[in-house]
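Note that this complex is displayed minus one protein chain, with the remaining chains in position.
And then subunit A:
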Amino acid sequence: MERVIVAMQDPDMGVKMRNQRLLITVIPHAMTGNDVIEWLIQKYNITEEEARHLGGLLVQYGYIYPLRDPRSLLLRSDDSPYRFQTPYFWTSSRWPASELDYAIYLAKKNIRKQGELVDYEKENYSILHKRINHTWDFVVMQAREQLRASKQRRKADRIVLECQEQAYWLINKPCPGAFDVLDLGPERCNVLSSRVALIEHSRRALGRNRVKSSICLESFMKYSEQYLHHDPIMSGCLPSNPWISDDTAHWTINTDMVGTPTRLRVERWSFSFMELLNDSMGRREFMIYLEKEFSAENLCFWVACEDLRHGESSKIILKVEEVYKNFLAPGAARWVNIDSKTMERTLEGIKRPHRFIMDDAQMHIYFLMKKDSYPRYLKSELYKNMLAKAIVPQETKKSVFPFMRRQRHSSPSPAMVTQATEDDGKAKGAGPTGTSSTTNSQI
């Protein structure tokens, strides 16, 4: 903020300043609200709306204060006069707003003009009077001294100093309920640093492999382009964006277990193996394909490993045993073909089972599917048929009566639905922990 303020006060490029008339007194080095906004628009190449917003913040934070109607900290885009606050009173200087100073300020106001204090100020005044009563003589004496000194100034200077001080206190002791700019949230403290760890880390970082920028950055272009039509904010969504049209059709046609998926959804499965697996329908389709190829055990193994990695700690040993029995033991029903080295390492590790013990094996199978089965799936009849019969929803025509809002329907909460299936499921032995992303079957 200070950078902006300093730029504004630049004698050559800053805001046009002139003498402003306040009632019958002429105040030097002032500017109009309009001048401020114009300057911001010019300097930062922004719209009037943004300039008014930014200028408004400068006033709220006390860097510029209004001469007319000083209690209203707003930037008016007319010829209302404003002045720059003196750096002594800048919010950022965090000059501790001590009780004593505040008491002196209120006392001055009280003495100068009876009834000039407003309600919350009167309240603060009497609270202070009680709290620092022992120094009250000092407060009153200081107030009188300062008032006497200011009477000896020129009227214009006196008004300026009074306005500066008032603006400062309006920010530091705001009216209760009003916006408090000094509210910064909980304090953030700093912890000691450790040079030893830093050196360790830098050494390791020097050894890492890096890729040329031109290659990395190219991938961002490609990704954005590929997903452009799938990005509802960029390209809209069919039949309409539920948040805009109040019609939930877009969600209904994209549920996990919908009969016929949309074309965009099926297309997305071809973007990457992860996209296919992350979509429960895609995963189901892929499983069907693998079953035809007699390699479904790979996907089952991967799912079981995911369940192990993300499941409850208490079930780890049990799950590892299950995985071993079903997939790794010689003669297992769904034996997976892992290279001998990985198999050896995994079998050794099973003796001391932990959450990540299957990671190597899981990764091996994952990349096997990714390199082999996945590309073949995309070329298969199964996938091509899926793509062919996928629907492309019609765009909903905008309502003829735009002001007639559709009724917004509720949907069953995932908590309730899963509870119900859980109750059923408990009898069948199924559980809420999941394969795939979730057990959502709502909407």
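Worth pointing out:
By definition in this document, contacts are C-beta pairs under 8 Å (C-beta built on N, C-alpha and C of every residue); 3 or more make two chains touch, one makes a residue touch a chain; residues count from 1.
We adopt the following convention: contacts and distances are computed from a predicted model.
Missing from the rendering is one chain, named in UniProt as "G protein subunit beta 5" (options: "AP-4 complex subunit sigma-1", "Cell cycle control protein 50A", "G protein subunit beta 5" or "ER membrane protein complex subunit 10"). Of the candidate positions A:152, A:340 or A:410, contact with the hidden chain is made by A:410. Across A:3, A:113, A:352 or A:379, the single residue that touches the chain missing here is A:3. Hidden from this view is one chain, which touches subunit A at 1, 3-4, 40, 43-46, 49-50, 53-54, 57, 179, 183, 185-186, 188-199, 201-203, 205-206, 208, 210-221, 223-228, 230-234, 237, 241-244, 248, 250-251, 254, 273-274, 306, 309-314, 355-356, 359, 363, 366, 370, 408-411, 413-416, 418-419, 432-434, 437-440, 442-443.
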